[in-house]
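With one protein chain withheld, the remaining protein chains of the complex are depicted in position.
When the chains are written out, they are named A and B in that same order, and each has its own residue count from 1.
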Amino acid sequence: MAVAAIELKNITKRFGTKVVANKNVCLTAYKGEILSLLGENGSGKTTLMNMISGIYYPDEGQIFINGEEVVIRSPKDAFKYKIGMIHQHFKLIDVFSAAENIVLGLEEEGKYDIKTVTARVKAITEQYGFDLDPNKKIYEMSVSEKQTVEIIKVLYRGADILILDEPTAVLTPQETQKLFAVLRRMREDGKAIIIITHKLHEVLSLSDKVAVLRKGEYVGTVNTAETNESELTEMMVGKKIDLNINRSEPKDSVDRLEIKNLNCVSEEGIKTLDNVSFTVRSGEILGIAGIAGSGQRELLESIAGLQPIESGEIIYHNPKTGKTDELRGKSPIQIRELGVRLSFVPEDRLGMGLVGNMDIIDNMMLRSYRKGKSMFLERKKPKDLAERIIKDLEVVTPSAQTPVRKLSGGNVQKVLVGREIAAAPTVLMAAYPVRGLDINSSYAIYNLLNEQKENGVAVVFVGEDLDVLIELCDRILVISSGKVSGIVEGRGADKGEIGLMMTKVDGGAESGC
Amino acid sequence: MAVNEKHIKEPLFHITKRTDIPKLTAWGIRLIAVLAALIVSALVIVTITSYNPIEVYIKMFEGSFGSERKFFILLQNTAMLLCVSLAVTPAFKMKFWNLGAEGQVLVGGLSSAACMFYAKDSLPSWLLIIIMLVTSILSGVIWGVLPAVFKAIWRTNESLFTLMMNYVAMQLVSFFIMVWVPNGSSVMGVLNQRSECGWLPTIFGQKYALNIIIVAVLTVVMFVYLHFSKQGYEISVVGESENTARYVGINVKKVIIRTMVISGAICGLTGFLLVSGTNHTVSKELAGGMGFTAIMVSWLAKFEPSMMIFTSMFIVFLQKGAGEIATAFRLNESVSDILTGIIIFFIIGSEFFINYKINMRSKHKEAE
Partner (left out) sequence: MISTIFAFINAAIIQSIPLLFGATGEIITEKSGNLNLGIPGIMYMGGISGIIGGYIYEHSTASPNAALCIIIPLLSSIVGSLLLALIYSFLTVTLRVNQNVTGLALTTFGIGIGNFFGGSLLSFFGETGSISLIKTGQCFKASLPFANKLGLFGKTFLSFGFLTYLAIIIALVTSYFLNRTRAGLSLRSVGENPATADAAGINVTKYKYLSTLIGGAIAGLGGLYFVMDYTGGAWTNNGFGDRGWLAIAIVIFAIWRPTTAIFSSFLFGGLYILCIYIPGLSSSAKELINMLPYVVTILVLVIISMRKKRENQPPASLGLSYFREER
C-alpha cells in the first residue's frame, strides 16, 4: 500500500464551548488521485480543510504527511508541506497585481524581481491555457479571473497536495470543464487533489474517491467507480428521509408582485440580473433555485429596496386599495410608507437581519422602532413580541435579554423569521432560511412558511436543497447567471430537469477563450 | 510502521474570543490591572526619586482630597473631562473615531472668547452668555460635522481628518490671540475682568458649581439619549452593522452627520463652559489634551455614560495626584503624564484578558 500523501486522524475542532465543527474526522488522500470531500452546507468541510492549510488549529487529532506526523500551525507550515488551498472566498490583495499576489509570501532564492515572476506566471498560464494578464490589478478583475489567479498561485508554488473549496460555484459550465481538465492534468503529474463540493454530478465525473462528512462527523470513503448518486446522497444526509413537508393547494391566489425586465449591475460593473421577469402570487410559495451567487441575493435585495436597479419594474398589487404601486427606486422606508407589507429574511442573519450584540427585545424593534411620534423608544410591545416568539416558536434562550449572538443558529433564525412574520406581511421573502439549521429547526421554518402561505401571504423562498424546493414550493423559478432559465410547477417537478436549468448558459460568448 | 517517538512541537497555547464573562470577573481583572500599575509606578518612583512610594501615594491622595478647594477643583476638572467624553461617546458607539474633540472644544472656546472680546460690557451679562453659548455650540458643530459629511459621502478617513482639524483650530486660536493682543506677548489676559460680563454666575458660593451641575444634567441626558431614544438606538445599529442599518431602512449618512452634530455641539459647549465658567480667557492649551484623554475615558467605560463618571474622575485624580507629588517632592510636573501613561497602559491591556481566553494546549498522547 502506498503511503498516503495526507492523512488526518481523529481531528476535532470546536468553536466556543457549544459549536463542534469537526468531530473525530479521519481522511486519507493519495498521490495521483482526486478525492472529493462531500457534505451538505455546514457539515464542516471548509473548517476541516482550513485546519490542513493552517488557518485554524485543531483541538484534538493528528495530521500525517507522507507518513510522518506534522504540526501545521500556520499557512506557512502548510506551504512547507506543499499543501495549497484555493479558498471559496478569494484571499487576494485588491491593490496588488496578479503577479504580486501570486508570489506573495513566497520565500524564493535570489533577488525579488517582479519581471521574472511575471515571466514565470506567463509560462504557467500558457502551459495550462489560462487567459490572464499578470500585471492586471485584482480590483479590475472578474470573479473567474480571480479564481485563475488563486489556482496559478498554487501551481507556482509547486504544491503536491491541492485543496479546492467549492471551486465551481462561481464558474460557468465551460469554465468548470476547463478547470476539471486542469485538475486531471495535475492528477497525472502525481498530485493529490482534494475538491470540496456538494454537487454530485461533479463528484461522479471527476473524482477517484469520495469522502463524506455529515454534521462535522466523518461518514466514510468510497471509490467513485463503485458508488452512485443515491448511495452518496444517503451518506451525505443520513438515512433516506422522506421529507414529508405538508403542501396545501393555493387558495384564492392572485397576482401580488410583478417583476418586469429587471436589470441590475454590481458595483464592479458586472451584470447581476439580466432581464428578469416573473410574478409572485398570494397564497403560494414561489421557490427560487440556482447555483449560489446566480443573482438570488440581488433579486431579493432589489425588491426590498436595498439594491440600485438599472432598469425594469417592480409592481405591487395592493390588496387593501386594489391599486398598483411601483416599488422601483424606493427605499425600504418609502416602500413601507406606501403600505406595502414586505418582510425579508436575508441570507446573512447576524450581519444583516439581526444585530448580534443586541438582545432579542432590541432586535424586535429593528422593524418597528420608528412607530409613533415620540422621540423615545417604546420597549413594552417589543418585549411582549419577543416573549411571544420565544414561546410560540420554542426559542431556546436564557431570557429575552440575551444577545442574539449567543443563541444557536436555529434559534437565531427563529427570532429573525418570527419578527418578520409578526409584521403581518403580504409578501414574505426568505433567503436560505434553513441554512446551517438542524432537521427539527428546518421543519419548524417550513411550517412557518406554510402557515403564512395559508394565510394568503405571497412567499418567496430561495433554497439550495432541490428536494426541499420540490416538496415545499408551488412553483419554482430557476435562475442561472442572473437570467431566468424557466419556471416549473413544484408538484411533480423533476430534479434532474431543474439541475440542468440551473447550469444552462446560452451561447458561448462569455467563455470563448 | 515505527512508533512515532519523535518530539513534536506544539504551540503552547492558543487564544480564543470569549463570548461571555461574569461581570465580577471582569471587574476583578481590571482591579488587578490597577494594582499592578500602582506597583510598577511605585517602582518607577523609587528608581528615579528614592522616596518611599507609600508616602508618595498618600501625597497623591491629598492632591484631590486634601482640602475642600482641591476637592472642588477635582470635581470641576472631572466635569470638564466628562463633558468632552460625553461628546465623543455617541460618535464612538457609531464607530466614528472622532479624534478631533480637542479642536472642537477649542473653536467653541474661541467663539465664546470672541463674543466677550468684541461685546465687552455693552450687553447685559445674561444676553452675552446666551450669545456665547449659541456661537460656541455652532462653531463646535461646524468643526465636527465637516469630517462627518466627507465620511458619509466619500468615506474619507475620519480619524485622520478630525486629527488634522485639531491643529487647524489651534492655529486659529493663535491667530486670533495675535490679532487681539497686539503687544506680542501672545497671552490673552482675563476678559471682562472688572465687569464680569459673560461670566457664568457663582452659585452656592462655589465658582464652578454651575459647570458641575450642567455636566451632571448632560450626563443624565446622554444616558437617556443613548439607551432610550430612537436616535440612540439608530446609533447603536449603525455602529454594530451598517448592513443591518441599510436593511431596516436607516439612512446611514444622515445618522453619521446627525451624530457628529451632537458630538461637535457638546464639544462646543465644553469650550463655552471653559471660557465662560472657568478660565474667562482663551489659549491654545484651553482643552489641555482633554480631547484625547476623553477618548480613553469613554473607551475605558465601554461608552457607558454612567461609568464615565468614574473613569473620568479616576483619570483626573491621577493627574491631580501626580501634580501634588511633583510639588511635594520637588519633581518635574510631567511625572503626572508618566504615571497616567503607565496606569492607562495597564488598564487598556487588561481588556485583552476580559475579551479573550488563553487556552493551554491539552496533550493527546493517550489517544494513541
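One rule holds in what follows: a contact is a pair of C-beta atoms (placed from the backbone, for glycine too) under 8 Å apart; a residue touches a chain by one contact, two chains touch by 3 or more.
A quick note: this is a predicted structure, and the numbers were derived from the prediction, not measured.
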Omitted chain's touching partners, listed by label: A, B
Option touching the unshown chain, where A:L92, A:L183, A:M236 or A:A289 are the choices: A:L92
Per the touch definition above, residue among A:K137, A:R214 or A:K330 touching the missing chain: A:K137
Option touching the unshown chain, where B:S159, B:Q206 or B:N243 are the choices: B:S159
Given B:T16, B:S67 or B:S306, the one touching the chain that is not displayed: B:T16
Absent chain, residues of subunit B that touch it: 14-17, 48, 97, 99, 150, 154-157, 159-161, 163-168, 170-172, 174-176, 178-179, 184, 186, 289, 292-293, 295-296, 299, 331-332, 334-338, 340-342, 344-345, 348-349, 351-352, 355-356
Touching residues (missing chain, whole complex) on subunit A: 15, 53-56, 74-76, 78-79, 85, 87, 91-96, 100, 103-108, 112, 137, 139
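Just so we're on the same page, only the chains that are shown with their structure count from here on.
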Subunit A and subunit B: spacing of chain centres that average the CA atoms, whole Å: 44
In the complex with subunit A, residue positions of subunit B that touch it: 1, 4, 6, 8-11, 14, 16, 19-20, 224, 228-231, 233, 236-237, 240-241, 243-244, 246-249, 251, 362, 364, 367
List of subunit A residues in touch with subunit B within their complex: 10, 16, 57, 59-62, 67-69, 71, 73, 304-306, 331-333, 336, 344, 346, 348, 351-358, 362, 365-367, 369-370, 375-377, 405-406
